[in-house]
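Yeah, one chain of the complex is gone here, protein chain that is, but the others are all in their spots.
This part shows subunit A:
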């Protein structure tokens, strides 16, 4: 069963009662909310996501709701909650949806230490994964969105989840939060992409969420073998440059960008070293998405050939 099998009314009832149980890759969540605007957006953007089977345990109990007490009368606000606690200051109610999305990422980043968590987008083709570790503003979400609308499967826009037992990359195909100019770039690049409303003036500027293609969500339990590390950087008017990167440098960039490298100690070192050793590593400068997609397709085709 998927979220889309629920009517908006049923979804709203679940959100307002015990919570909507939903599965994002390896994580089960329950989401509670008393906000009508949130329910309608969740119904639309979470539509293809599966509901966990009966009896499955939730990893995170999150919520986005009007805070109790005086605050709710002074200014309309929304508080993100985890296990009933509010770890962050309230958001304006108009930003409830992105606040919940960030909150869920925060839950994963701070709690899922049974996995190595790279700060990286990831895509897959023919069982092989391409990872894009990058700093904010380097254009990884834009590039990742372009690629998953060009024949690649989304693994994750934010987390490279690596299973310590075998070094496989686990999918976490959540909504992709595009920011500022990237929103129109993707609207032009793939007009058919499903993009939610633009939230103006958030803590990260204007944000709009892209729903991954249904195929990526349907295959959210299929792991992939890391094969390439590509360190992207969007530079206005820059010519395309895809250049091999020394592995020592790639290792340092991957390790320093991981969410929990220090937490996992030697396991993290060995996993990152093995991934970098067995992957081709490149730096990518681009300004044109079509050129970048073609160049990365070529890497994949070369392996297939």
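What to note about this one:
Basically, a contact is a pair of C-beta atoms (placed from the backbone, for glycine too) under 8 Å apart; a residue touches a chain by one contact, two chains touch by 3 or more; residues count from 1.
Following the convention adopted for this analysis, contacts and distances are computed from a predicted model.
Within the choices "Indolepyruvate oxidoreductase subunit beta family protein", "BMP family ABC transporter substrate-binding protein", "HPr-rel-A system PqqD family peptide chaperone" or "Acyl-CoA/acyl-ACP dehydrogenase", the name that UniProt assigns to the complex's undisplayed chain is "HPr-rel-A system PqqD family peptide chaperone".
Screening A:2, A:41, A:273 or A:299 for touch with the missing chain picks out A:273. Across A:40, A:110 or A:248, the residue that sits in touch with the chain not pictured is A:248. Note on the undisplayed chain: of the listed residues A:36, A:83, A:265 or A:291, the one touching it is A:265.
Interface with the hidden chain, as seen from subunit A, comprises residues 246-248, 251-252, 255, 262, 265-266, 269-270, 273, 277.
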